[in-house]
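The other protein chains are all here in position, but one chain of the complex has been omitted.
The block that comes next holds chain A.
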C-alpha cells in the first residue's frame, strides 16, 4: 500500500500558511529587505552594523518573513518591505521570456511561497508579481511532468537541482506514481518488505532486556 506511516502537514499554497507545516516554517525564515519607519528604542543590539542604542528611523535591515509579517500594518507604519530583486521588474521580464531557464533553487528555494507571501504587503506591483508567479509555474509545469514521469531508476539529482521546493514535491509525487506502476508491472507490488521505519532496529536479546 502506498499510504505512509505518517502524513506530513502540507504547506499552504497561496496566501495562507499552514501553522504546522514544516515547509511553511522554513519558508518564513526567508529574509526580506525592509526599512524601518519609526524608531525601535533600545533595540540597537539587534542591528550589528551600527553601534547606537536604538534603531533609528529609516534603517535598512534584513528581516525574516515572520517578523515582517507580524510588524507590518497599514495603519501603524512600523516597517515597510521592499521586494527582493527576483520579484522586481528586471527579473520579471526574464521569467516571462523563458521560465524554464532560471535556476529557481538558487534564487531562494521558496520562490512560489515567498512570492505568494509578498502579496500580504500591499504594494502597487502586487498584481504583476502574482501574474508572474503563476505564469512561471505554468511554463515550468511541462518540464517537471516530463522529467518526473520518464526518469525511472536513474539518478534524478541533475533534474531536480534547478527546481524550487514546491516543484520538488510535485516531482516526487510524479516519481511515486511512476515507480508504483513500474513495481506493479514487474510483479514486486505484492512482495512484503520490512517497513523503512523499523529497518534499523536490531533484535534485542533476552539477557539485554534484563540488564
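In the analysis below, contacts are C-beta pairs under 8 Å (C-beta built on N, C-alpha and C of every residue); 3 or more make two chains touch, one makes a residue touch a chain; residues count from 1.
Note that contacts and distances are computed from a predicted model.
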{"item": "Protein name, per the UniProt record, of whichever chain is missing from view (\"TATA box-binding protein-like 2 isoform X2\", \"DNA replication complex GINS protein PSF2\", \"ATP synthase subunit gamma, mitochondrial\" or \"Phospholipid-transporting ATPase\")", "value": "\"DNA replication complex GINS protein PSF2\""}
{"item": "Per the touch definition above, residue among A:16, A:62, A:98 or A:161 touching the missing chain", "value": "A:16"}
{"item": "Residues belonging to chain A that touch the chain removed from view", "value": "1-2, 13-16, 70, 73, 112, 116, 119-120, 126-127, 130-131, 133-134, 137-139, 141-142, 144-146, 148-149, 166, 169-170, 173-174, 176-178, 180-181, 183-185, 187, 189-190"}
